[in-house]
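Provided herewith is a single structure, encoded as structure tokens, for subsequent inquiry.
One protein chain is absent from this view; the other protein chains keep their places.
Take a look at chain A:
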Amino acid sequence: MSATSVARMASAAAFRRAGVKFAHANQSRLALPTFIRLYASKSFPKHTVIDMPALSPTMTMGNVGTWAKAVGDSLAPGDVLVEIETDKAQMDFEFQDDGYLAKILLEEGAKEVPVGKPIGVYVTDEADVAAFADFTMADALTEEGKSAPAPAAEAPAPAAAPSTPAPAAAPAAPATEESEPVHPGRILASPIAKMIALEKGIPLKDIKGSGPGGRIIKKDVEAYQPPAPAASKPAAAPAAAASAAGTYEDIPISSMRKTIASRLTSSVQTSPHYFVSSTVTVSKLLKLREALNSTADGRYRLSVNDFLVKAMALASLRVPTANSAWLEAEGVIRQYSVVDVSVAVSTPTGLITPIVKNAHAKGLATISKEIKDLGKRARDGKLKPEEYTGGTITISNMGMNSAVTSFTSIINPPQSSILAVGTTERRAVEDADGDIKFEDVITVTGSFDHRVVDGAVGGEWIKAFKTIIENPLELLL
């Protein structure tokens, strides 16, 4: 199982725990029969279904209590949405996103609702709320049945292997009139365009959209000339068989997936990877973070990831061999004197690595703001190419996933190092007096390219990183 799919499953599971799934009315990741289903069903604006959350690790079902918000109310992170009671425990379900409540599917008093069952719907646009008056539980359940590869991911929940996304590779990719939509993998099309495409049997992904945001409109479909040899995925026949009642589902390979596939395969096949792990004590780091956040006054909010990025940048200055690129074509190993850290971010359409440039010279607050901004725009698909191409070293943080103690990452070519960060654990360690105390530790695993970074050097880099993390005041040097 590749690191990417592990990461996607993990982030999907995290997302499901949060009780939210994605449902895009215009999503066309599936083949032709889905168009049939979309056409036959009502069409709702972009929205998200809210499921009964697991508010405690052992919760399997709950009773719906008082709804603290009414349809049309605005929702902000931290707002209590509805009260849930389970097994004598009264709990507040706190909402974690911005939006407006569009529909309540299960009213107060609904009993024994299993975790994962839809209870409501929210939208990001207030104007869309009225459209959901007729939205029913059946609609919510049908949508969840459709979105088979759970695509979603949590806030900055980066996944294992990095890659540069489709738009960079697409111009180089061969062939046809393949449209490059703004959101690779998700095709925007007007309802009438979809109808006509359906009637004519034209796969939408082969049509170049000329409407706003690359949207496919009626005249695009009418003007479309199917190129004979460059056939799209054989959608019709086999997909028709793989309908809801089938044992599998064929998902056409999007250009983003193709890119990820080719880059990672070539990376593993060409660069001799080796891995160095270290268990790093983060107690002092967490204290420093707490101290800085307590005096933040709204100017910033530091996360552990911000510290790790900065520490990596400084370690890379101390051991610049790990901060290099293997450029065989030019016959050189380029050793950088600046550190641009690529931060792996998981988006609904795949993996992307926006870059924090000059991380060695930036302060923690700046790094924090940039990562938040880049992450948000990455998920909205609004990154500019120069923001995700390049980078001298990468970080992949799965600390959000409490099950992942450690993992290994695939290097992002032409870089020669990548750091995989696991979750925080508490360990018993012996202190100076011979007593036992508890420390918070994380396990980091660096993957290095042996063509550039020899074993001992990789170890030196890890040592430098560990020194900085365990003595956070070194960040000042």
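Rule of thumb we're sticking to: a contact is a pair of C-beta atoms (placed from the backbone, for glycine too) under 8 Å apart; a residue touches a chain by one contact, two chains touch by 3 or more; residues count from 1.
Here is the rule we use: contacts and distances are computed from a predicted model.
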Identity of the absent chain, which is to be given by its UniProt protein name, from "DNA repair protein RAD51 homolog 4", "Putative lipoate-protein ligase A", "UPK3B protein" or "Proteasome subunit beta": "Putative lipoate-protein ligase A"
Touch with the omitted chain, as defined above, among A:98, A:290 or A:373: A:290
Hidden partner chain, touching residue among A:73, A:250 or A:440: A:440
Those residues of chain A which, in the complete complex, touch the missing chain: 55-56, 63, 65-66, 78, 83, 85-92, 94, 107-111, 283, 286-287, 290, 424, 426, 438-440
